[in-house]
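The following block contains the structure, expressed as structure tokens.
Every protein chain of the complex appears in place save one, which is left out.
Showing chain A:
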Amino acid sequence: MISQIFILSSKGDHLIYKDCILTTGLLVALFCLCLYLLILLQSHKGLHFIHVRQGGLYWVASTKTNPSPFTIIEFLNRLAALTKDYCGSLSEKSVRMNFALIYELLDEMVDFGYIQTTSTDILKNFIQTEAVSSKPFSLFDLSNVGLFGAETQQSKVAPSVAASRPIMSSRGEQNEIFVDVIERLSVVIGSKGVLMKADIQGEIRIKCFLPTCSEMRIGLNEELSIGKSQLKGYSSAVRVDECRFHQAVKLDEFDTFRILKVCPSQGEQTVMQYQLCDELPCAPPFQLFPSVEKDYVNRVLIFLKLRCDLPPKSTALNVSITVPVPKGSTSMSQELSSPDQTAELQPKNKALLWEIPRFPGGAQLSALFKVDVPGLSSASLLEVGPVSMSFELPKQTCTGLQIRFLRLSPTQTGLSQRWVRYVTHSDSYTIRI
């Protein structure tokens, strides 16, 4: 199975090195050289390297046999997540500071290349070393924020500062639990505004700081139906095609009451993953009405009208629109409707980028771009290709999945704080022209 495990800094320094088989010797220098090719799999002298990149660090495993890359990648991801759970945050500094703890973790997680366990419940029985935080914990320090499950630019969410806190810190008892519902939306809209393809990948993640938690009940929408055939009630608003659960989730009340019962272990975990293909329960959040014309001999006029079909109370954040432009475009002038928007031409990517920081539901924005293309031909207009968008929708789920309640039993002594958050990201939102 696994022969060696490394954690490398972004510059290629060894932070952690564990030789599981003890016969391989160090070969990582070569690996570092080819890292810049950013290929998942490398092989050298019969040794195969597999790496993931998280928190600015390379998590590398090497193997001599024919193992499953899935197993190793899953394991490396878990290792990174556990390191984050135990050390508070992922960075070169935190790994350096806690190397003894990480070696101890690795010893319990991998024996002779066989993965033993990655569950915090089991691991906490064995781990002796205490984590060292990189900085004193302060509620006022809001620089390091973010939802657990997603890398988002969304800020000013106070509780997420907890994300950078070690789970087994001895500093005070934190009775907090976070539940995030994160959805990723991919949509293809055809040239006539027809929805051609839509799918949603969603997950429910929890991060638990409760030292002892016997059972938690997460209630989902009662009318949630699963699969294409199964329909609950007359107007089934919430539907998913398929779902997968963490193995610790008990599903005995799921079929009738849509309640997930889980004894969360400390740290971060994905309780449920689900997906929905083809049928969106609501309209896609954005509609684009483009028109592309040849103006002068060497100028293309691109007029974009963008409408946000969200309910009026909600807002989309960090909307960016990328429009491919003909090869050889030199300059661009634009007319935007408000000063907080920006637009620029990126000749290297052959695209123009239009950014809107806030986009309220129901609003409609338009923009006119004049792109100078020397040597424009009629075929060049065809190069103005599919428009792609990226955005995030806080407090929104496209499937309509909601968490009705979050109950801890037996009720915790003292104050336990429960946080539920929702966010939808664009994964790949394409509008063809």
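Quick notes on this structure:
We take it that a contact is a pair of C-beta atoms (placed from the backbone, for glycine too) under 8 Å apart; a residue touches a chain by one contact, two chains touch by 3 or more; residues count from 1.
In this section, contacts and distances are computed from a predicted model.
Candidate names were "AP complex subunit beta", "Dynein axonemal intermediate chain 1", "COMM domain containing 2" or "Vacuolar protein sorting-associated protein 25", and the UniProt protein name of the unshown chain is "AP complex subunit beta". Between the chain not shown and the residues A:246, A:305 or A:370, the one that touches is A:246. With the whole complex as reference, residues 1, 13-17, 21-23, 26, 40-41, 43, 46, 48, 52, 63-71, 73-75, 93, 96-100, 103-104, 107, 111-112, 114-119, 122, 126, 128-129, 132, 134, 184, 186, 188, 197, 199, 201, 241-247, 270, 273, 275, 277-278, 324, 349-351, 377, 379, 382-383, 385-386, 388, 427-428, 430, 432 of chain A touch the missing chain.
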